[in-house]
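One structure, pasted below without further comment.
Of the protein chains in this complex, all but one are displayed in their positions.
The letters A and B name the chains in turn, as written, and every chain counts its residues from 1.
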Amino acid sequence: MPQIYFEDIQEGQEISELKKNCSTQQLVLWAAGSGDFYQIHYDKDFAQGTGLPGLIVHGALKHAFLGQLVHDWIGPAGRIRKFGCSYRGMDYPGQDIRCRGVVKKKYTENGMNLLDLDVWTENPEGKKTSPGTATVTLPNRQ
Amino acid sequence: MTTANPSVITDEMRAAIGVEGSPSVMEVEKTNCRMFARSVGHKDPIFFDEDAAKAAGYRNIVAPPGFLGTPIFNPTRPPGVPGETGGRGFTIPYKRVLNGGTEYEYFPENDVICAGDTITARTKVAGFEETTGSLGPMLITRRETTYTNQHGKVVAKLYGTVIQY
Partner (left out) sequence: MAEVFEVTDEIKAQYGKETDPWVYEVTTTSVRMYARGIGSTDPLHYDVDYAKSQGFRSIVAPMGYVGTPVFHPDTNDGTFGFPRRAGGTRLNLPMKGLLDGGTETEYLDYICAGDTLLETSHLAEVKVRGNMVFVTNESVFKDRASGKVVARQRLTSIHIG
């Protein structure tokens, strides 16, 4: 992951996108990684029994995708101070999930170089299924 | 017929605001950091390789964003009151629930969460809000969890919102 610098960032710029497409296998890996073994994510009969069309991607996995989006963009010397999202729409295995973000505010506070970002996951129809925000610090060019 | 919906916030609920539930302990280890990182699809070696993490200035493998450790699972202990969830279990008339969102705040100036850390989580209700929207009358509950490491440093906070309607 290349290092980016505070001076080079502008409000309104889009951050580098992360594309995901979960296999059902990834949903099982996430169950192991997160400890959430809710069957709607790996047992299709169970999922449909609860009224869902089929298996759905865990909200928390999309939250973690947004964590990766921001972590990879800020580079090794950047730090995440805050990140979070809401779950507004469902995402499904086998379907593209675009993880995207935009710089909303660039400022310094308490000696820190801060950026506020809007981040979100987007489905193939362009709907923002998990809208969220992040606050990061970036280093200065030495 | 009155147009205002009656409040579902009880005195018991009001009294719970700001009161921390019993702590729960989570362990951050190399195996579970890697498993979380692998399941998300992370590629950064600091989440997998101890040497890479140390070369980048960290104490050990780094907990990926969103990972706060694994709670100690022990089926041989009697099930306790889920105090660590801080105020869950109020009886209110709304039967449906939505996850309104989660936000993590990190304090890297205090410490970065790494393999080898033991994290203690304490949750409290931060507040209740009532509103009426497209789903009808709703109760919004905000909870805050504070995560402290084995050195007593606050390493993260979680702000969670639950919508009942």
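Rule of thumb we're sticking to: a contact is a pair of C-beta atoms (placed from the backbone, for glycine too) under 8 Å apart; a residue touches a chain by one contact, two chains touch by 3 or more.
Here the structure is a predicted model, which is why all the values come from computation and not from measurement.
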**OP:** Touching the absent chain in the whole complex: find that residue among B:72, B:97 or B:135.
**Re:** B:72
Subject >> Absent chain, residues of chain B that touch it >> reply: 27, 29-32, 34-35, 38, 41-43, 45, 48-49, 70, 72-77
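Methods note: only the chains that are shown with their structure count from here on.
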**OP:** Could you please state the distance in Å, as a whole number, between where the Cα atoms of chain A are centred and where those of chain B are centred?
**Re:** 17
Original post:
Residues of chain B touching chain A in their complex?
Top reply: 32, 35-44, 46, 56, 64-67, 70-71, 98-108, 159, 161
Subject >> Residues of chain A touching chain B in the complex >> reply: 1, 20, 26, 29-30, 32-35, 59-61, 63-65, 67-68, 70-72, 76, 79-87, 132-133
